[in-house]
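Only a single protein chain was left out; the remaining protein chains are all shown in position.
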Amino acid sequence: MINVFEDLVSNRHKNAAEWKNKGRKVFGYFCTYVPEEIIYAAGIIPVRIMGGSEDITHADVHLPSYICSFSRSCYDLALKRCYDYLDGVVFPYTCDTIVSLYNIWKADIPTPYVGFVDPLCAKTETARKYFREEVARFKGSLENYLGKEISEDSLRESIRTYNENRRLLKKVYELRKGPQPLLSGVEVLDIVRSSMLTPKDEHNSLLGSLLDRISEREDPPEPGVRILVSGSVIYDPEVLRMIEDSGALIVADDLCTGTRYFWDLVNTNSSPLVGIADRYYERIPCPCNYPPEKRLEHIMTLVKDYDVEAVIFTLQKFCDPHLFDMPFMEEKLKEAEIPSLRLETEHVTAPLGPLKTRIEAFLETIR
Amino acid sequence: MASKHYMEAHEAKKQGRPVTWITGYDPVEILYAMDIAVVYPENYSALCAVTQTAPKFIEAAERMGYSSDLCSYARNTIGTTFEEGAPLGGLAPPDFLVVARKFCKTHVKWWQVLSRRFNCPLFIIDAPYVPEDEKEYHVEHYVSQLEDLIAFLEERTGRKMDYDKLREVVKLSDRASMLWDEIMALRKNSPCPIGAADVLSCMFAIVTLPGTQTAVDFYERLLSEVKERVKNKIGVIPEENYRLLWDNIVLWYNVGLSNYFHKYGAVFVLEPYTMVWSGRLDPSNPLESLARKYMAPFINLKNRADVLVELCKQYRVDGAVMHSNRSCKFLSLLQYELKDILMEKLGIPSLIIEADHCDGRAYSDAQIKMRIDAFMEMLG
Partner (left out) sequence: MYTAGIDIGALTAKSVILEGGEILAYTIIPSGSNSKETAQRVMEATLSEAGLSQDDVTFTVATGYGRVNVPFADKQVTEISCHAKGAYTLFPTVRTVIDIGGQDSKAIKVGKNGRVVEFAMNDRCAAGTGRFLEVMAKALEVRLEDLGELSLKSRKKARISSICTVFAESEVISRISEGTPKVDIIAGIHEAIANRIFGMASRVRIEKDLVLTGGVAKNKGVIKALEEKVGFKILVPKEPQIVGALGAAVIARENAEGGKNRGR
């Protein structure tokens, strides 16, 4: 019941090809600021673009070395034709690297539809209004591409399905509270990532089955030092595996491939487009668009609710938004007497040895 | 002129006048119209690099936990707010902060750090990203934010915006831009009358003082000087063999690098980065024209490429040197595409050199000079 999620992640390109064969359209998206519900309402399957574990060999022709390996890997895969099946790709202005990648992808990769959404940094009523219009424009641009309207009903239905997925994922996370969590961090990573790579209605039934049967699980993870992991996109589980192989158990997270993705629901009291826009506008903070105070609050709430003993930051080398927040985060955690460790990772977590040493040494200081 | 400007901010602080810090490409005219003292930490960091004082502050910031992969302007500034001995007495502490998200998100994150450091409010303007062509709604949003900014400033300073004064400031700013454009246009001449190093030392006013009489006076003098040079066919070097373009910010700790090219008879006649600072304004429509000015440059790859190709034609450029700047992803990441475009459309070869604009530790003199030598041999 758990392996199915890992399979969805490893077979994502194969699965996408199958949906295409059945006549479905598939759009790729970068980052959790893209209003997926609208894509889904249009009958298109949204899939998150993620890096892979293959060596990066082609990206250097178009990109310098001092950017995160996540973006280099994604682009490398695109150049190697792994993403040829995409009918469209949507980029938000997440960070300076992604916005540049938007331009480069548009120039070099022949994806038929290349969309753009600007999540904005200012948090004022003027900004909120603009963002609502931006979301409406995004819907219009999809309608143009499809040659048909996206109805209000299909938006409502999409919102329902997405909200259901979010509720179910929250329930899955609840299984990690208490002295014997029923899922490990690596397993949960696969569960959340698979949600980004599967049509939501299918994912909802898989989650339903999981929640029904999980209590029967005979091989729950070994409890250990209770860790919260904070970072951006984890596209290779190696670091998390290393943490959990060293006597720790990840029980909560502040990750783009974690709670940031699903923690907030769309408010169904407003009209669908406004509800969607507001949800993405007010969602859990990510360093790219917010100052760190709200993010710290989110982490502290999770620390309390999940009995977290220590925080491990798994940052991508060269990730400016996350790195700017670090001194503040480390200082505040220190004040709250919560031990924290900062790890900077590169592609496929080379080098492994020194990373493992840091993790082990850190855990030794906790208990 | 630069030192005077920084000292004036200290004076303002002493007199109790409001002081703010802003980034390049923020709508400074609004602040000048309200008599707010303004300083530019980026410009100040360039000054630290030129005077070779930056390393101390960069290291201080790194000791505090700011990664060495972050923008070196940011690391330097943050360092100067904690360490002793910053040039010109450091920057006068701000009463509030204003930043536009135009060139990069780094500006916003950096200003967030500063607002925590000085415990003062931060006003963020989003210059909406223009993925294809600029539309009316982009401009309208910027104008709405300017209105919000004015309200914010009125509240902070306890004064009201004097719109007549604003129109005056906008008029002066427009004149400074006009002069700057004229001066830059004279570089189309052969021999080129004013080269990279001189342009750098004359940039200060157009970047930080648009809207002041000082800027206008300075550029009027500069323009007549440059016109004289053109009339007398005085160039940067006696024999001009190659006309080059420099892309991205310069190496502030090594501003003489452009002179290294002189031994090949090569001069820099065009730098997109120095040219973006001017922007024509319409005093009868101050907010809208400010919005257009501050949204204009480098909006996306196509726009940047089209502008660059056009400029290369007008300035008769033979080769491009592109600084792949570790601190500036926004300007650097698209350079590989631009290199291809310049070759395809104009047959112009480009040299991409990796360094940093403010942190000299990322610069390797021998390696860079070797690449320059090889490139010039190639052009030959």
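Going by the order they are written in, the chains are A and B; count residues from 1 in each one.
The criterion applied here is as follows: a contact is a pair of C-beta atoms (placed from the backbone, for glycine too) under 8 Å apart; a residue touches a chain by one contact, two chains touch by 3 or more.
As the structure is a computational prediction, the values presented were derived from the model and not from experiment.
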{"item": "Selected from A:Met1, A:Ala17, A:Val61 or A:Ala336 as touching the chain missing from the view", "value": "A:Val61"}
{"item": "Subunit B residues that touch the omitted chain in the full complex", "value": "336, 349, 354, 364, 366-367, 370-371, 373-375, 377-378, 380"}
{"item": "Chain not shown, touching residues in subunit A", "value": "55-58, 60-61, 65, 346-348, 350-354"}
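Methods note: only the chains that are shown with their structure count from here on.
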{"item": "Chain centre separation (subunit A, subunit B; CA means) in Å", "value": "35"}
{"item": "Residues of subunit B touching subunit A in the complex", "value": "64-67, 69-71, 74, 101, 104-106, 108-110, 112-113, 115-116, 122, 124-126, 128-129, 131, 137, 141, 144-145, 148, 300-302, 324, 326, 329-330, 332-337, 354"}
{"item": "Subunit B contact footprint on subunit A (complex, rising order)", "value": "61-67, 93, 95-97, 99-104, 106-108, 116, 118, 120-124, 126-127, 130, 133, 287-289, 291-292, 317-318, 320-321, 323-328, 330, 344"}
